[in-house]
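Shown here: the complex without one of its protein chains, the others still in place.
What follows is chain A.
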Amino acid sequence: MAASSERSPPPFPDSEEPELLEDSDEGADAFTGTSISEMDSPSPDSTRPPKDIFNEPPEDIFSDPLSNINSEPQKKVDTKIPSPSSDEAVDLFSEPLDDDSEVMSSPEVQNPMPDLLNEPVEAPKSDVLGEPPVHKNAARQQDFFEDPPKGSNNSSSSVKKAVSAELFGDDEDEEDLFKETPKVVTKKPQPSGPPVDVFTEVKSDVKVKPQVKDDPTDLFTEEALTAPAQKPPASSSSSSRTNGVHSEEQDLFSEATVELSLDSPLNDRKKKDAVKPSLSAPAASVASSSSKAPSKTLEELEEEESEDKFDLNISVTNPEKVGDGMNAYMAYKVSTQTSLTMFRSKTFTVRRRFSDFLGLYEKLSEKHSQNGYIVPPPPEKSILGMTKVKVGKEDPSSAEFVERRRAALERYLQRVVSHPSLLQDPDVREFLEKEELPRAVSTQALSGAGFLKMLNKATDAVSKMTIKMNEQDVWFDEKIQDVENEEQHMRKLHVMVESLVNHRKELSGNTAVFAKSVAMLGSSEDNTALSRALSQLAEVEDRIEQLHQEQASNDFFTFSELLADYIRLLGAVKGCFDQRMKAWQRWQDAENMLQKKREAEAKLLWANKPDKLQQAKDEIAEWEAKVTQYEREFERISATVRKEVIRFDKEKARDFKRQIVKYLESLLNSQQQLIKYWEAFLPEAKAIA
C-alpha cells in the first residue's frame, strides 16, 4: 500500500475500493491539470489523504462517480449534481434535508468525498486518551507517594511502596505541602516510643524512607499496641520493608519471600483474617453487629443487595468552606439513614472534609486490596479546582467544582457501603458515625489520579510476569482482557462525552449571544409585525439557551461523571488482578526456592556432609509448607477476585442502566420544552404581514 512509486489515486466509490491501486494511474490523469506539487507525490499511503483533501477537495469529492460512470479514458472529473430545475429547486430550500438524503442515495453522489481516506492512517493512539488525569496531577501523585508510613501503614501494599520509592523518591517539590499535614498519626492512643520517632523523622525528611523501613520492630510495637480492631496482616509490613528498597520486581519478590519465612506464624494469622475478612474486624469492636452480618456469605449479601433490601442511605450535602485563604478546606455533611443494627442509631450526621474521604479510602485500600477486594476509589484531588474555591468567591466554575465533588463523594460512599465486606469495616462505620474523626494523616497527598498512576505503574511492572504467568484459568484470561478493552473504550467515550459537554456549553453561550443580537435586530426593524416576531424569536432563543445549559449539566453529571467513576473503578479492578498475580508470583518463587533447597540437599548427600544435612532437610520442610500455603493463598485470592469481579459487573450493569435511563429522560424533557417554545412561536411568525 505504501509503495512510493504509485501516483495518487483519485477517490473512488466504496464499491470500488479494492481496485484502488489498479485505478490509480487512471486517477492520476485527473490531477494532471493541476500545478499542485503534491500531485506527483507518492502513493496511496496513509499520510496522503489530508494533502489531497486540501488541494483538490471539490474534485475529490465529486469527481469519481462520474469518472467511473462515463468510463472516458481522459477524465475531466466532474460530477453533475442534479440541481434545481424548477420544482427541485423549491425542494432545495424548503425541504433541504430530505432532498439531501435523496441525493445522497443516488449513485452519483454516493461517495463524493474522501475515498482517499479509505486507507486508515495508522496514527498512534493518543496519549491523552490513555491516561488523561495523570499528567496534570503529577504533583499530587507525588504527594501520595511520599506519604510517610502512618497508623495503618504496616499493611501497605508492597507494590505501592516499590513504585513510590522508585518513582518519586527524589522529588522534593511537594515537601511543603506534605509538611502541612497535621501530625495526628494514628487514631489510637499509643506509646510515645519508637513509632513516634519514626514518624517525626519521616516528616522532617521524606527521603528517609528506607530508614523507616529498616525499623520494623518499632512498627510492630506500634501495631501490637494499637487497637485490636485492626489486624493488618503483619507479613506485608516486612515485605513492604524490603520492597521499598528494591525496584526490580524480580528481586522484589524473591527478597520478599525470604523475609516472609521469618514471619510465617504471622502469616498464618493473616490467612485466617483473609478467610473471614468480614468477620474478624467487626467481631472485635461492635459486638451487636457481628452476630448478624458476618454470618452471611458473600453471595447472600449480594443477593440481599441486588434485591434492593439493602437499607442504608448515605447522602453528602452542604458543602461548606471552612477557614480562609490557602488553609481553607471544604467540609461536607455526611448523613446516614439505616435500619442496620450494626449502627448505633437509625439516622446520624457527621461533618467530614475531603481529606477524610481520602483517608478512608487509604485505610480500606491498605486492608482489603491485597485480599483481592475491589475498593472503590474516591474522586481525584484537584489542586486547581480547590485553589479556585479557596481564592475565588462567587465564581460559577468553582460552584460547579464543589457540586461535582460533592456528588462524586456521595457516589463514592454509596459504593463503599454497598460492598458487603467494606461495610463491615470498622473504619467505615467510624467514618459514618464518629463525631470527631482524627485528622487523616497525609491524605492531603492522596489523590485518585495518583492511585491510578500507581496502578498503571504496577500493571506495567507485572506485565512481564503476565507473560510468564501463562494463565491457566480461562475465565481470568478473558476477563483481564475484557477489562482492559472496556477501560479503553470507556476512556474514549468519556473524552467524547466531555467534548459534548463543552460543545453544549458553547452552544448555550452562542445561543444567548444570538438571542441578544436578534432582539437588537427586532428593535431596529420598522415593520411592526416583523419586529415583534423577531423579539419573540429572541425570547425563544433565550429559553433555548437555558435548555442547552441544563442539558450540558445533565450531560456532565449524569453521563460523563458516571464514566469517570467507572474508569477509576476499572482501575481498581485491574489492581485486584495484579494482587492475584502477585500471589501467584510468590507461590512460584517459593516453588523455585524449594527446588533449590532440594538441589542443595542432593549436593550435600553427594558430597557426604551429614552434619549439614539435617539443616537442609528442615529447610525443605519449611519451604514445602510455604509452597502449600502460598498455593492456597493464591487459590483463595483467585476466588475472591472472581467473586468481586462478578459482583462488580452486576453493579456496573445496574448503575449504567439506571444512569443512562435517567440521562435519556433528561433529553426527553429538553425536547418537550423545545416543542413548547416553538409551538408558542409559530403563530407569531405567521402573524408577520
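In this section, a residue touches a chain if its C-beta (ideal position, glycine included) is under 8 Å from a C-beta of that chain, and two chains touch if they have at least 3 such contacts; residues count from 1.
Note that in this section contacts and distances are computed from a predicted model.
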Protein name (UniProt record) of the chain left out of view, among "Gamma-secretase subunit APH-1", "glutathione transferase", "Myotubularin-related protein 7" or "Sorting nexin": "Sorting nexin"
Residue of A:Asn313, A:Thr341 or A:Asn485 touching the missing chain in the full complex: A:Asn485
Option from A:His503, A:Lys596 or A:Lys617 whose C-beta touches the chain left out: A:His503
Residues of chain A in contact with the chain not shown: 33-34, 49-50, 53-54, 56-59, 61-62, 76-86, 89-90, 92-94, 96-97, 99-100, 103-104, 109, 111-114, 117, 120-126, 129, 482, 485-486, 489-490, 492-493, 496-497, 499-500, 503-504, 506-507, 510-511, 513-514, 517-518, 520-521, 524-527, 529-530, 533-534, 537, 649, 652-653, 656-657, 660-661, 664-665, 667-668, 671-672, 674-675, 678-679, 681-682, 685-686, 688-689
